[in-house]
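One protein chain is absent from this view; the other protein chains keep their places.
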Amino acid sequence: MSDDHKHAPMVDEVSEFEILEIAVRELAIEKGLFTQEDHNTWTEYMHTLGPLPAARLVAKAWLDPEFKKLAVEDGVKASLEVGIDWVRTMPTRFGTPSDYCSFRVMEDTPTLKHVVVCTLCSCYPRPILGQSPEWYRTPNYRRRLVRWPRQVLSEFGLQLSEEVEVRVVDSNQKSRFVVLPVRPEGTEGWTEDQLTEIITRDCLIGVAVPKPGKTANDPRPVRKALKPYSH
Amino acid sequence: MSNKPIYDREHHVKKATGIGDPQCFAGEASPARFNVGDRVRVRDLPDLFYTRTQTYLRGTECTVSAVVYESPAAEDEAWDNTDQVEWFYSLVFRQSDLWPDYPQAFGGDTLETELPERWLESA
Partner (left out) sequence: MALINPEKIALDEEMRARNLENSPIGLLEEIRREGSCWEDLASKWKVDNPDPPWKIWLDATCEVLADKNCALPALERRWEEDDLSEELYQDVPFPERQLLALAHSMIRRGLIDEKELAARKKAVEKRLNMVDQKDGELDSVASCT
């Protein structure tokens, strides 16, 4: 423990963007576009979201072949084991257009590598993986991943040999997907907690593979589209 | 006659709450026309108002990898029409069938996505 007391770092400055966010929200509430109460409910729900439950699901699957079988066959049921109830979860309790209750876990093998995209919009398994990263939503990623998957993966630092089948999963209907990657070497005897740490969000989308010692996502430079996307 | 309440804008909420969507449509579709392993082709149907069947898939042959769930197709559901529930299939395409100039060195690469039955015909 440090003995000189320091305040937690904070930004003591109000930015134009912060003001704009509040102004937009207040006006929308006054005009009845939504209520403060509904906004609070969503905010609380979003505070609970993150990639941890999906990481734990994969770690459990690595450790327990029976659980892996369940995860691949019935992702919604397997999610209950990591505390995610797709059906009764906030906020709608039946799935919104972006959070339908069909959840599929795509199992990689040494010769098959899945990677997920939503070419139409940005469908993402939010209840179990949190909010999508910005690059996932860009037209650039969505358009190029289906067409040039290996090029995009190598931009994420993932180069795969020609013996590996790259399978792009286009999440365009009611199923949401995460990737169950191959358990890496060097993790023998690890606990579920240790394994969970190396299963990053990017590993669960499929643009990275887990490695011992690697517990964070790499920064992703966002590339501007050269040709505008046609919806 | 459809037994859907005509003016009840909450009918979907009532139907899906506590059950889930697409789970709430289970049992409503006619028997699935295709099975896992079948070769099928994506039809090139007109889409006047709304679709979730990407242009890049149309006319291409693929293999059924899973029969996934029952649901109205997006083309109908976008207008709150849930009368025709059908099976959805997970389909695996060869990338070289989708993109003629896909690099031959990676001829084994594939793409998987889901489509409702109306978009498929036997290949």
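Labels A and B are assigned to the chains in the order they are written; within every chain, residues are numbered from 1.
The rule we apply is simple: a residue touches a chain if its C-beta (ideal position, glycine included) is under 8 Å from a C-beta of that chain, and two chains touch if they have at least 3 such contacts.
Owing to the predicted nature of the structure, the values given are computational and were not obtained by experimental measurement.
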Among the chains presented, those that the missing one touches: A
Per the touch definition above, residue among A:Ser79, A:Ser102, A:Ser122 or A:Thr196 touching the missing chain: A:Ser122
Option from A:Glu18, A:Glu192 or A:Asp218 whose C-beta touches the chain left out: A:Glu18
Residues from chain A at the interface with the omitted partner, ascending: 7, 9-28, 31-34, 38-39, 42-43, 46-47, 91, 96-98, 121-122, 131, 134, 137-139, 222, 224-231
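One rule holds for everything that comes next: only the chains that are shown with their structure count from here on.
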Length of the line joining the C-alpha centres of chain A and chain B, rounded to whole Å: 24
Interfacial residue positions of chain A with respect to chain B in the complex: 76, 86-88, 92-95, 100-102, 104, 106, 114, 119-120, 146-147, 149-150, 162, 165-175
Residue ranges of chain B in contact with chain A within the complex: 13, 16-24, 52-54, 56, 68-69, 71, 74, 88, 90, 92, 95, 98-99, 103, 105-106, 108-116
